[in-house]
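Yeah, one chain of the complex is gone here, protein chain that is, but the others are all in their spots.
And now, subunit A:
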Amino acid sequence: MSYLNYLCNNQGPNKREKIIGTCYTMCPQEEIWLRKREKLIHILEVVGDNFKLVKSYSRSAADANMAVPSLLRPYNVLKKTVNYLLHEVGKRTNVPVIVIYDFLNDRLRSVRQDMTIQRLLPEQCVELLEPIIRFHVYFAYRLCEKPIKEFDPVLNNKLLLECVKWFLSCADEMDRLNRCFNIDNTALSLDMVNLEDSKNMYDRVLVESLYILCNIENNQLLVRYLGLPSYIKRNPRLKLAYEIAIANLKNDFMRVCRLSHGLCPLTTCAFVIFLPTLQKRILQIMSSAYNSKQLTVPTTVLQDWLLFNNVVDVTECCKLYGLNVDNGVQFNKMSFKCDIEVHKPKLNNRLTGEQIINLEDVLTY
């Protein structure tokens, strides 16, 4: 029987046979014994003189039965685990950032695994997933200058997308259920106001915006935005993300860059990651449009237009793509090398400014 059949047959609300975890600590006792015996304790699990273990991720193998209640953490333990990981462990400064990322990435993945096996309700899933999404977006930015062998942006993005899609399908399911109960849009928008107020709740608008900005080159995703219920669609933060994507669709990069100043810290992170792709394309377009043997465009202007940090970065980037830089950039469509791989993003202090310093800041707004 295929996975799909399995899902369908078990999706009815009554038929849903649930496994409820009975592990009330962040790590099952069995695993604690095993890892202490085999000396598999991560440096971040050593707190003072004590150990504070968190269940680690392991791939589901064909012979291993994962659905054992004593190994699974129920919703409130998972919630506590996510909070502990992001708020406590995330603050640690005595280990390199990359080590913190790897550790959190692994432990959060095991949280998601527990969620999947127990088939948590959509209301519970969104609350657990939202901080995890923030985590992935933040580190994609924070580690963007690291070499590939330390941090793999593609893998991180894959995990991020998984979470975002999961989150959104839960949000859709909740929308559908609400519609079944005949709650109209006005009542829902009141709900949303409450949601925006309380700190512990999830921020759907943020995730919808990230979905657009993290996949800005994929126009198909904008179709999702167009079909959203109007109370979300009209939200100014989400609208901004949509307008940036539309401007990008039309290659109106001036507007893209201008609008990007209004983004919130996390959407800015997503945007900065995308910036090099945009810069390369702009330079390519300009190589045709400003094509000339004598005329140039001042580097300061390009710095301003393309959101570079300084003139040195402009020069470096233009030279990378084969353009001549003297007093200004000399655009030439013949010399532009479009087959060169896109340059790496930089920790961009122009857009992100002082506002993104540490993980804690992006978790709590």
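In this text, a contact is a pair of C-beta atoms (placed from the backbone, for glycine too) under 8 Å apart; a residue touches a chain by one contact, two chains touch by 3 or more; residues count from 1.
Throughout what follows, contacts and distances are computed from a predicted model.
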{"item": "Choices \"PCI domain-containing protein 2 homolog\", \"Translation initiation factor eIF-2B subunit beta\", \"Ribosomal RNA-processing protein 40\" or \"Centromere protein M\" - which one is the UniProt name of the chain not shown", "value": "\"PCI domain-containing protein 2 homolog\""}
{"item": "Residue among A:Gln29, A:Thr116 or A:Asn251 touching the omitted chain", "value": "A:Asn251"}
{"item": "Residue in contact with the excluded chain [from A:Ile19, A:Val95, A:Leu155 or A:Ala289]", "value": "A:Ala289"}
{"item": "Touching residues on subunit A - with respect to the absent chain", "value": "2, 4-5, 7-8, 11-13, 172-173, 176-177, 179-180, 219-220, 222-223, 226-227, 246, 249-255, 258, 284-286, 288-292, 295-298, 301, 305"}
